[in-house]
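Have a look at the structure below before the remarks.
Every protein chain of the complex appears in place save one, which is left out.
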C-alpha cells in the first residue's frame, strides 16, 4: 500500500473492536429482555436520559424498576436495536461514543416494522474488573425539532 | 490514551476485519443471486438450518438445488441483508460468529420494505486454501416464541 494511505487513528483498532463487541453484547441483553444483566453493563450510578421526554433515570436500581414496569409492552414482540456510524473519542479515563440507532419490532408472526431512529451519546469507563461500562447515556429520538432546534 | 482504556480483545482486530469482509463478500453474492459462488463460501459439507421451519440443507450440491428452486421468487426484487452486532469467539480451529440480520426488499420501482429480522449463528473454519468458509449456519427468525420459548 502506498505511504499516503496509512491510517492515522485516534483510537486503536483493538479498542474499536472491543467497543463494537461491548454493544453487541449489551444489545443482546436488552433485546432478550434480560434486565438484570443489562443494568450490569452500566456503572452502579450509571444514567440513561431521554431529553425529548425530559426524562432521566440514574443508578442500576432505578433502571431495573423502570424497565421492569415497561416489560409488558415488550413481551409479545421482538425488539431489535441496529447501530451504525460509531465515533469514538477519549478524554482522560472516559471514552465518548456516539452512534445512530434504529429500532425494529417483529410481531408474533415475524412481521417487522420500524419503530424509531435516534442519535445516542454514551460515556464509557473501564472499571476495576477490566470491563467497559456506561456511566451516562443520552438518547435523542430523531425529529426535525430535536436535530435542528429552531431559534 | 489513559492506561485504563487499553483494549483487551478476544480476537485480533485484523481477524475481526477479515470476518467483516467475508460477510460483505458473501452477502453481495447472495443478494446478486450468484448461487454458484455463494455456495462456495460454505465448506463442501456446509449446512444451513432454519429451525423455525424445521428445515436443514447440508452440502453445496443440495444448497444449490434448493436455492435454484427458490430463485423465481427473487428475480423481480432486490433483496438486501443488513448485519449488526457481531460477536466472535473461537474454539480450537473453529470460529463462532453470531449476529443480527435484517432483510429488506426493493421492488421494480425501488420502493423498499422490511421482510424479516433474525439472529444468525455461524461456525467458520479456515480451509487449506487460506479462505474462511462456513461449516454450519443456523438462522432463527425473530418471533417472541423463537426468542423466548415458553416452558
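Per-chain residue numbering starts at 1, and chain names A and B are given in the order in which the chains are listed.
Keep this in mind: contacts are C-beta pairs under 8 Å (C-beta built on N, C-alpha and C of every residue); 3 or more make two chains touch, one makes a residue touch a chain.
Note that the structure is a prediction, hence the values are computed from the model and not measured.
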Across the whole complex, list the residues on subunit B that are touched by the chain not included here.
11-18, 20-21, 23-25, 27-28, 31-33, 75-78, 80, 82-84, 90, 92-93, 95, 104, 106-110, 112-114, 125-126, 130
List the subunit A residues touching the unshown chain?
1-2, 4-14, 16-17, 52, 82, 84-88, 99-100, 102, 114-117, 141-148
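In the analysis below, only the chains that are shown with their structure count from here on.
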With chain centres taken as the means of their Cα atoms, state the distance from subunit A to subunit B in Å.
24
